[in-house]
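Here the complex is missing a single protein chain, while all its other protein chains stay put.
And now, subunit A:
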Amino acid sequence: MKKKNFKMTVLILVALLFISLILYLSWGTYKIGPLDIINTLLGGGTKLQKAALLNTRIPRLLVGISVGIALSTAGALLQTITKNELADSGIIGINAGAAVAAVIFISLKTEDYYSELGALSIYVLPLMAILGAGISAIILYFLSSRDRVRPKRLLLIGLGINAGLSAFITFFTFRGGAGDYNRVLIWTFGSLWGSGWDYAKIIIPLVIIMFTLVIMNYKKLDVLNLSDEHGVCLGLNLNKERKKFLTIAVILAGAATAFAGNIGFIGLICPHIARRLVGPYHKNFLVISAIISAVIILLADAVSRNLFSPIEIPVGITISIFGVPYFIYLMMKEN
């Protein structure tokens, strides 16, 4: 029964993913029909269709999916490590740390938007962001561990760190003009604006490697979900494993933030929905959560790009408008 359920869920979600893929690729200022999409992907299609799909929409789609998977997996890991279902790398300031590092790095390299970074810098940027995320995570850890790390205190301090780092980003990026504030928004709320192949070729392999690593260790994660005593009894070095998974979460969150800014709430919502659909075992729910995150980020980005075209809304804003009510619903239910 359980197994059948899981298969059905996967099937429905894959169908949803497929629909959102088609919608994402076809909806835009220049509309492309579903058949034309397939045709173009197979090598046919007009010049215009090729340009729109191959140079703009597909790389952005791939970056978007990678970012979604990275953030949802990071969120799931953090929730398991802290045993707190409300943890998310965006809310507790890890993404913001990455964004601060990225903003500083970019301002050292170029005065303009980050699409004009040099060829080498584009490889260094995610490294810097991961470093920033790591520093922020370490600070968070030390500030919240007076006697030992308590989940609620960690969350509260994370909120503060996030607020402070976001203020710093605004402080650092804002130079008084109107356009400057749009740049602030990209970092503090997150946007997929300007994602091209050069981002895709970095983030995709990174996310694939990390995600595989996590999935391969699903049993350890399941043990971490149990009480500490059980974990020790089962022969797991809890602190070592926590640190390992925290590192992976930091890498994922940092890489995602380097290219898309601080997108919040997606890392919170996706694991939640997944857990409700298929239960708490990591092997299943991580995969489901990844698929859900892809669907959500694609739909949200399609809306952000097109609903008010030609004005584009940062995708993080769309996600938080839908994510916040769900989040509050979760909190109300927990009581």
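Here is the rule we use: a contact is a pair of C-beta atoms (placed from the backbone, for glycine too) under 8 Å apart; a residue touches a chain by one contact, two chains touch by 3 or more; residues count from 1.
Note that in this section contacts and distances are computed from a predicted model.
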Candidate names "Ferrichrome ABC transporter permease", "NADH-quinone oxidoreductase", "Tetratricopeptide repeat protein" or "Electron transfer flavoprotein subunit beta"; UniProt protein name, chain not shown: "Ferrichrome ABC transporter permease"
Among A:23, A:41 or A:143, residue touching the chain not depicted: A:143
Sole contact to the chain not displayed, among A:52, A:77, A:91 or A:106: A:91
Hidden-chain contact residue, picked from the options A:61, A:74, A:155 or A:260: A:155
Touching residues (missing chain, whole complex) on subunit A: 86, 91, 143-144, 146, 150, 152-153, 155-157, 159-161, 163-164, 166-168, 170-171, 174-179, 181-182, 184-185, 189, 264-265, 308, 311, 313-314, 317-318, 320-321, 324-325, 327-328, 331, 335
